[in-house]
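The structure's right below; bear with me while I get my questions together.
A single protein chain has been omitted from the complex, and every remaining protein chain is retained in its original position.
Let's look at subunit A:
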């Protein structure tokens, strides 16, 4: 009897402790948003801060650059200390989400606008416009706007490094198709004509273009002037121009201009296709040239670059990486000083010399480094083209276009490409699905 009672008591204790533990972790609160910085806090530059980047340490030159820049900051501001944390890209969102929920985000965080937007909507990050009203004028306008949410005030991050794609194409495949490799496509019409000619010549062995819907569908719509989302955050890209565009994509897919399996493939497949020499044109940032050189030297030899394609008068696309300061930071002054330091003209220029990215400060862009393509390499030509395009470049992907919205939209567009839905229906359903997810129009 005693033994049974003891067993029951222990069992009950175990169950109770389990339940207690379960309930202890059962908060239904969202992220810890902290508070805006006071003028005193912002003027105090001392103490320790943590600085999180996204997968930069794998490149030894970049790692050294970051370490040297941190050391230079600590020298310039005695009494400060910066702890560098490099987070792998895969799983970074989950890590930052957990940190944000615990009010434990690093003092300076490297994110792109889409990554940061859901947290910003909750007011997690410091308003940079408020903290330093003069700062905006030093940065590329389109990049600065990348950290603004339509319909709300303020800017929640400082742009750091930028990439703006150029049109990369395989001159060998152009020649094989009887096209002039020195006559790069300048408009979407020319691009699609070239693609059709190359795919026809390739007869299944190689193709002119991969649709890479995941990466290009929405930004291509913006580049032909289709409005994607309005001020009330209602998705609006089911316009007649978009219908025409989707009809053309469907026609190209069904007539074999794109690889047969490309409709369900990702950007990686498009990259691999270009590197394997089975896809002739691949729009990408200059940094991709290093990857081609390493993985496919033969294709690299044949690669030529040309300006990014967009319709006349429409913006071109750029990707923005920024630095954000959570309001939970205990050293907001140091965090802001460090953000300004690492994004200043001198440090960004040094960064661009280590990695083929563009600086977000206009002063750095004026450096001859971005205009000097006298070495005749495609990399320097790509950097020049990319830098010169920044004036009309914007982050064309709306911050609300997260993975869930993207998959819902692309699932419908895929049906249009395979001919199971008309372009009009596909776009209408895509817009409806996107609005349903983001609550557009509610």
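Basically, contacts are C-beta pairs under 8 Å (C-beta built on N, C-alpha and C of every residue); 3 or more make two chains touch, one makes a residue touch a chain; residues count from 1.
The working rule: contacts and distances are computed from a predicted model.
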*Chain not present in the shown complex, as UniProt names it (candidates "ATP synthase subunit a", "Dihydroorotate dehydrogenase electron transfer subunit", "Carbohydrate ABC transporter permease" or "Sulfite oxidase-like oxidoreductase")*: "Carbohydrate ABC transporter permease"
_Hidden partner chain, touching residue among A:265, A:284 or A:352_ = A:265
_Among A:63, A:101 or A:197, the residue in touch with the chain that has been omitted_ = A:101
_Can you tell me which of A:48, A:122 or A:190 touches the chain that was removed from the display?_
A:122
*Which one touches the absent chain: A:108, A:162 or A:415?*
A:415
*List the residues of subunit A that touch the chain left out of this view.*
2-3, 6-7, 10, 14, 17-19, 21-23, 25-26, 28-31, 93-94, 96-97, 100-101, 115, 118-119, 121-122, 124, 204, 214, 260-261, 263-266, 402-404, 406-408, 410-412, 414-415, 417-418, 420-421
